[in-house]
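Up next is chain A:
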Amino acid sequence: MTVPHLVASTPPVSLVDNKPCGDFIQLRDVYKSYGEGLVVMDRLSLDMRADDRLVIIGPSGSGKSSLLRVMMGLESIQGGTISFQGKPYIDGQPGKHGKPLDTRLQTQVGMVFQHYTLFPHLSVLGNLILAPMKVHGLSKAQATEKARLFLARLGLESKLHAWPSQLSGGQKQRVAIARALMLEPKLMLFDEVTSALDPEMVIEVQNVMLQLAEEKMAMIIVTHDMHFARHIATRVVFCANGKVVEQGPPEQIFTSPKEPRTREFLQKVLHLD
Partner candidate 1 sequence: MNYQFDFHFLTGNWGLLWDGLKVTLELALISNVVGVVLGFGLCLLTLSRWFFIRWPAQLFIEFFRCTPALLQIVWFFYCVPMLFDVFIGPITMGVLALGLNLTAFNAEAYRAGVQAVPREHLDACVALGLRPWQRTLYVILPQALRTALPVLMTNGISILQQSALVAIVAVADLMYVGKSIATEAYRPLETYSLIALIYLALSLPIAQFVQWLERRQDSAMAR
Partner candidate 2 sequence: MQIDFMVVFSYWQVLAKGLALTLAFTVTCAILGSLGGFFLSLLRLSKNRFVSVPTGLYVELFRGTPLLIQLFWIFFCLPVVFGISVPPFVSVALALTLYMTAITSETFRGALKSIPSEQHDACVALGVARWNKVLYVIFPQALLRAVPPLLSNVVSLFKESALISSVGIADLMFVGQNISNSTARPVEFLTAVAVIYFLVAFPLTRLVGVVESRMLRRYAY
């Protein structure tokens, strides 16, 4: 499978404050802490457009995974608001529970995790059809057909009846992506999905993500792989201490970062390249 060559487009910039704008997702002053002074999102604001592919980079504990988990509704925020597709999505103001208000909106977000979260007691087919059948009411035949199609797109049709324990790490992650895609989400979240894989399997998973990018899927990716980030991102967002420090097109961020903090981080990370 050839690797599609992507050119990141420059997102429109607000004339008011020169920051990228977008109305697909808007985080405004989002605050999240785990108590005892462990603040992971400190009045964080971020915009995203429907054709954006955001890659979030930054030191550990800077709230990257928390941002994804909050968007998925796995964790709550204690301050700020988040809107999704122009509608209010999460309200973190005092008195509100800080989790998705509308479960229908929540179902339009899909997420893939770092550690294989395939259900081990179900076959690949079982994993793929569980949610479509139980949550979206598809019949078994419809769901199976859809599963077959999705696996074929990823080149895994032969694994339809295999068990997760029989798959390699890369295959498991690809099935996990297919499983999320079965629900036809508008936004895909990838939380360090290749970090736990052996190097030779990283490429096959990244290729799937590039394939999705070609199909214009909106995504937010957290990754340590700067090379891949450069390739897939429309915008790179550098977070530290719970705030967005700098954001911009990948070439700009990686070759000439404006903020000293960004420079410092990239020096540490990229010198391994």
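Quick notes on this structure:
As a convention for this text, a residue touches a chain if its C-beta (ideal position, glycine included) is under 8 Å from a C-beta of that chain, and two chains touch if they have at least 3 such contacts; residues count from 1.
Selection rule, in plain terms: all candidates are chains of the complex that A comes from, given by their letters.
Since we're looking at a predicted model, the values are computed, not measured.
Touching chain A in this complex, out of the candidates 1 or 2, is candidate 2. Those residues of chain A whose C-beta lies close enough to touch candidate 2 in the complex are 69, 72-74, 103, 106-107, 109-113, 115, 117-121, 130-131, 134-135, 163, 165, 179-180, 183.
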